[in-house]
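Please read through the structure below; I'll follow up with questions.
Here the complex is missing one protein chain, while the rest keep their positions.
Right after this comes chain A.
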């Protein structure tokens, strides 16, 4: 630790009694390089939703919905910029739970923190369930899902208990795998596309396009996990450009998928199909594999486990900060909860849950984050004054 840092630490103690309690420095050996935020952000945002977001997106704005993708992409850049502002409003190295406590006091702050923990835990469950649903319909229609759930839960426990760095490692492979297969697969579909489908370029009202945008936001949810893993990034300021790059790349990827989907399916046909992305792969035929979609679903496992474990990790980290509960204990509690829900809840309608989750996420991203942004900026200026 440099002398400067020591001085800074001493000054902090003098300035504020609160900071001393809150300061939760993360050991150097748990930190990750700034550019590793790319796989983390990519994996946290791309979810099973990428397999079926096209249909809902086209519900209101029809085949003009590609405009919605661009609009939401731009707004997410803004939100990301706000997140960085929030996290940097105090000294470096605090996550959102600490900021909540400084802004709203201990009790109110912890209530908000607990809500955030629940949000991440629910998010992890939703994704878990959605992936299980895909496996059930496409790969193993007759296998007891509880077996596959148990396997997944064990794998999740193994990853999350390895700590943040092992989650990052898995995310890196998740990114690699989806990049390897997404782009070639979509380019192979190109011969079957009808560009005429995209015309006319603009024949829906602004309201329709905004309504479609609402369903697109779900595809970017997960970005808020940054609020919790921010202190784990070495020299966090440097990571901002990587984060924006990831969002930009992701928007391009969604745009590519949506345009190819719209050219591949006629509008009436898209309305009939539950998982358009997987459905498109049904046309491909490999030299050994006659059907590619099974391979794609299996490869998705790595990405999905990375995604779910990042959310679980965030929830456990939140629990630790709020109630000082050991992460391992809360992790086991969450995972057992998953299994119990899976066993007792025989609700096949995952889409209603996703709708609820995406509504909550909408308020989190477009409500909570801007409010926090305003609060922290006012506080910062107040303190300066």
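As a working rule, a contact is a pair of C-beta atoms (placed from the backbone, for glycine too) under 8 Å apart; a residue touches a chain by one contact, two chains touch by 3 or more; residues count from 1.
Rule of thumb we're sticking to: contacts and distances are computed from a predicted model.
K.L.:
Of the candidate names "Ger(X)C family germination protein", "RsbT co-antagonist protein RsbR", "Redox-active disulfide protein 2" or "Tol-Pal system protein TolB", which one corresponds to the UniProt protein name of the undepicted chain?
P.N.:
In UniProt, the chain that is not shown appears as "Ger(X)C family germination protein".
K.L.:
Which candidate, A:106, A:238, A:282 or A:326, sits in contact with the chain we can't see?
P.N.:
A:282
K.L.:
From the list A:179, A:255, A:273 or A:360, pick the residue that touches the absent chain.
P.N.:
A:273
K.L.:
Among A:30, A:158 or A:343, which residue is in touch with the absent chain?
P.N.:
The one listed residue touching the chain not shown is A:158.
K.L.:
What residue numbers in chain A mark contact with the hidden partner chain?
P.N.:
These residues touch the chain not displayed: 137-138, 140, 142-144, 147-148, 150-151, 154-155, 157-158, 161-162, 192, 194, 196-197, 199-200, 203, 265-269, 271-273, 278-279, 282-283, 285, 290-291, 293.
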